[in-house]
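Missing here: one protein chain of the complex. Every other protein chain is in place.
Then we have chain A:
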Amino acid sequence: MAAPLAELAQQQTAKLVLLGEMGSGKSSLVLRYVKGQFFDYQASTVGAAFLTKTLPELNVKFEIWDTAGQERYHSLAPMYYRGAAAAIIVYDITSPDSFTRAKSWVRELQRQGNPNMIMALAGNKADLEGQRAVTVEEAQAYAAENGLFYVETSAKTSANVNELFEEIARKLPKPEAAPRPPQGGIVLSENQQQQPKKSTCC
């Protein structure tokens, strides 16, 4: 059944982007969260780099953007994180390089991103404790310094995955206070075509 109009009007659509080194587990986190799946050999993200998930309790609809592999040669388009309400910066706790890359993403977002963007730092692959190379203390200190919400996750065991996304949803500014009401925005669609009106003006 179609949602009543009032409900739709209150629902907040929030663009959420994932950033981080290749192989840190961005796609796996999204797949775990949206579909409850995990693959040991997650293929490169083809054909589905844009997923949506609605959280009815919080009245939020996430539009989740995945990097679509443009990260490989550091050629991610700025439009990717433009207008994003939230960003999850992912690193792999077994890879110090991925932590360095995460920090450079935080700097980039601080410089170029939306100033009200909610940023979360996710130390992923927490199930691989034996191979840990980035300590909780180090990441926590960095997150605190930069005002990031920090959590360790595992897309494999699903530990903290729902918590990560739900905490972001809770931190989103309420719709009234939202920084960008899409005033005068136009939704392009095929079926919105009106009957061409009769007019003699042109």
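We take it that contacts are C-beta pairs under 8 Å (C-beta built on N, C-alpha and C of every residue); 3 or more make two chains touch, one makes a residue touch a chain; residues count from 1.
Following the convention adopted for this analysis, contacts and distances are computed from a predicted model.
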Among "tRNA (guanine-N(7)-)-methyltransferase non-catalytic subunit", "Guanosine nucleotide diphosphate dissociation inhibitor", "UBC core domain-containing protein" or "Large ribosomal subunit protein mL66", find the name that the UniProt record gives to the complex chain excluded from display.
"Guanosine nucleotide diphosphate dissociation inhibitor"
Touching the absent chain when the full complex is considered, from A:V34, A:L58 or A:L128
A:V34
Interface with the undisplayed chain - residues on chain A
34-35, 44-53, 68-70, 72-75, 77-80, 82-83, 111-112, 182, 184-186, 188-190, 192-194, 196-202
